[in-house]
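Heads up, one of the protein chains got dropped from this complex, but the rest are sitting where they should.
Chain nomenclature is as follows: A and B, assigned in order of appearance, with residue numbering initiated at 1 for each chain independently.
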Amino acid sequence: MQTNQLLAMFSGSLLLLGLIAYLLGRSKAVRVRASGASMYSQPDQYAWFTVLSTAGPALAVGAVASILMLSLGAEVSPLYLLIGCLLVACIGLVVGIQMVRPSFHARQAIESVIRFILAGAALISIFTTLGILVSIIFEAIRFFQMQNFWDFITGTTWNPGASFLEAAGRGKEGASAAQFGSVPLFAGTFMITFIAMLVAIPVGLLAAIYMAEFAPARIRTIAKPVLEVLAGIPTVVYGFFAAITVAPIIVGIAGFFGLEASFNNALAPGIVMGIMIIPFISSLSDDVINSVPDSMRQGALALGLTKGEMIRDIVVPAALPGIISASLLAVSRALGETMIVVMAAGMRPNLTANPLEDMTTVTVRIVAALTGDQEFASAETLSAFALGLVLFVVTLALNLVSVMMIRRFREKYRVNNL
Amino acid sequence: MNMKVTPRGEHAMKQDQPGQPVTRNDDANHDLSIRVRDLDLWYGDFHALKSINMDLYSKNVTALIGPSGCGKSTFLRCLNRMNDLIPSVRIDGLVEMDGRDVNEPKMDEVALRRRVGMVFQKPNPFPKSIYENIIYAPKMHDLVSRKADQDELVERALRDAGLWEEVKDKLHQPGTSLSGGQQQRLCIARAIAVQPDVILMDEPTSALDPISTATIEDLMDKLKKQYTIITVTHNMQQAARVADYTAFFHLGEVVEYNDTKTMFSTPATKKAEDYITGRYG
Partner (left out) sequence: MPKSFDDISAQLRARHRKSARLKWISMGALGLAALFLVLFFADMLVKGLPAFQQAQIQVEVDYSEETSKMPLKAVDRDMSRLVSRGFLRLIPGRMEDNPDLLGTKKMEWVTATAEVDQYLKGHYSRLKDDQKAIVDQLVDEGRAELRFNSTFFTSGDSKMAELSGIASAAMGTVLTLLVTLAVSFPIGVMTAVYLEEFAPDNRFTQLIEININNLAAIPSILFGLLGLAVFIGFFGMPRSSPLVGGMTLALMTLPVIIIATRTALRSVPDSIRHAAFGVGCSRWQMVRDHVLPIALPGIMTGSIIGLAQAMGETAPLIIVGMVAFIPDVSASLSDAATVLPAQIFTWAGEPERAFIEKTSGGILVLLAVLITLNATAVVLRKKFERRW
């Protein structure tokens, strides 16, 4: 734990230096003030400024140097780095104390440093997206150097089993070559997503219609949070429920009708995922339906339409962009859902239209590729990143379209709470 | 207070009491369309309409005027039971149309609204094409089925609403693409397309510019040949220009109901006189 000790020493001495800086800065400011000079800022602010000038540069040097060392692999002893950083801190301390003069605006200096730090925090979200993108693309490129991109997109056989032989340099000999045709994975993903939407969109939309148009206020205030509970249940729990409870029921029902169903059938994870997604659709649709102006409803009723006709022909069409937007978000959610399918769907890539058979999905294969005992550089492991890249692109596109549609709805009816 | 129903054709006298039959307007039609007796309405505890008595005559324009909050819009919405949409409302009294009490349990409010159409303060075209805006309700009511009949109905409604020339080339553009005044005329066209008996108008011109207002006032004058029009307005000049009869509402009561000429030249009550001459309101 050499690194840990160094880290502890570093933060310990930095804290100590910071404390010294605070006390020195403050006492100097108090002294200057006592001598009768009028200062721009309070003694505390000068003190804090000295602390910043001590710790800031030292931390920055330390962080930049560590990252450089990691990425360039340069071998500098961490001990030298530690000493270097502390030296920077001492210089900062001296400079900071020098700056404690009546004419210096310590408050403004602190203010601009704080603004800088806050902006830095805001950048982290950008770095996260970039990090996801870069790490996925980088590894995906390595995968496509080994495997043909076109075969990946159009191939119908996913059989990564033999890839470790290739990694071991025996690709040409004997055993059949590994194949990475992703079509069956996407077919499985879309099948399960489709089943989920078949459950979630009608139930979610109708529940939203009931809550927004029919339900008395009391039921509404109860029903909304109850539905939200569905979204709060962890996906691993849904996965267990789908595998242990729902799948056997489906096999039983299928057997009753003389059909043969796999215990890893696509129907069970699809239905359970649909139930999980109901609140996404109902909650957003409810908001959208509620922001359809009342004048539309009155206009329809005043023409002698029944309430049902008003909802079907006026309210729902008016809310349609919002409903579609909610559905797109739900689709994106279903495509990326992992635990339910890992636990309840099959492992076997299977190109079929029968939801009673077992099928696998993109996310299942990502998990399978990364939890096996594979070497990191093997084609199978890297295939996870190629699949992840496709997943990223598809969900990003769905999210963007969804945001655009909701914005159009918002502008049309000038609602601000969506 | 006189609650007796005045027999038709009997010459009524000018009176101070609200809810009485009114001075005969000799230019107007005198068939009874809606009869209101002892109508009270509460929003929760608030007594919003107090014992309203009125006879509303068919194929006339009747204007309801009065300061804001006086109950004129609430009264209008009693006539096609739009107040049903507000949960805390309680209504007592008689609103009789075609020999039936519109508030009786057996009355189907959808059927009532089919015969008593309404145009609102702010134009509210549906988010559909102009054509669809008009043909939608008649299709639901089974008034037309053949495409040719539909086209004819749309044209007739738009012509009656004075909008045909302006929109005949863009029937399939969204109704919301029209200007405010055009939108309001579209809403009127939409209302007359279902061939109602009565059209209620709730301050139909208050959101419009003067030119559109003038167009719609002309339209009301034309439409009263076929329909009974009851309009709420805060604009007394408008009432004077378009209405055959005018009722003055104040604090939930009808203070005076008279033929328009009388109302604006020699009002019977002090309150109406004050309001009309602009002392308050």
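The rule is short, and it goes like this: a contact is a pair of C-beta atoms (placed from the backbone, for glycine too) under 8 Å apart; a residue touches a chain by one contact, two chains touch by 3 or more.
In this text the structure is predicted, and so the values were computed from the model without any measurement.
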Contact partner of the left-out chain, one of A:14, A:250, A:275 or A:379: A:275
Contact residue for the chain not shown (choose from A:110, A:146 or A:198): A:110
Selected from A:128, A:145 or A:221 as touching the chain missing from the view: A:128
Hidden-chain contact residue, picked from the options A:287, A:337, A:358 or A:380: A:337
Selected from A:13, A:27, A:290 or A:306 as touching the chain missing from the view: A:306
Where the missing chain touches subunit A, by residue: 4, 70-71, 107-108, 110-111, 114-115, 117-119, 121-126, 128-129, 131-132, 135-136, 138-139, 202-207, 209-211, 213-215, 223, 225-227, 229-230, 232-237, 239-241, 243-245, 275, 278, 282, 304, 306-309, 311-312, 329, 332-333, 335-339, 342-343, 363, 366-367, 370-371, 376, 384-385, 388, 391-392, 395-396, 399-400, 403
Sites on subunit B contacted by the missing partner chain, in the whole complex: 98, 100, 107-108, 110-112, 114-115, 140-142, 195-197
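As a working rule, only the chains that are shown with their structure count from here on.
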Sites on subunit B touched by subunit A in the complex: 80, 82, 85, 110-115, 117-118, 120, 122, 124-128, 136-137, 140-141, 187, 190-191, 194, 200
Footprint of subunit B on subunit A - complex, ascending: 293, 295-306, 309, 313-314, 317-318, 412
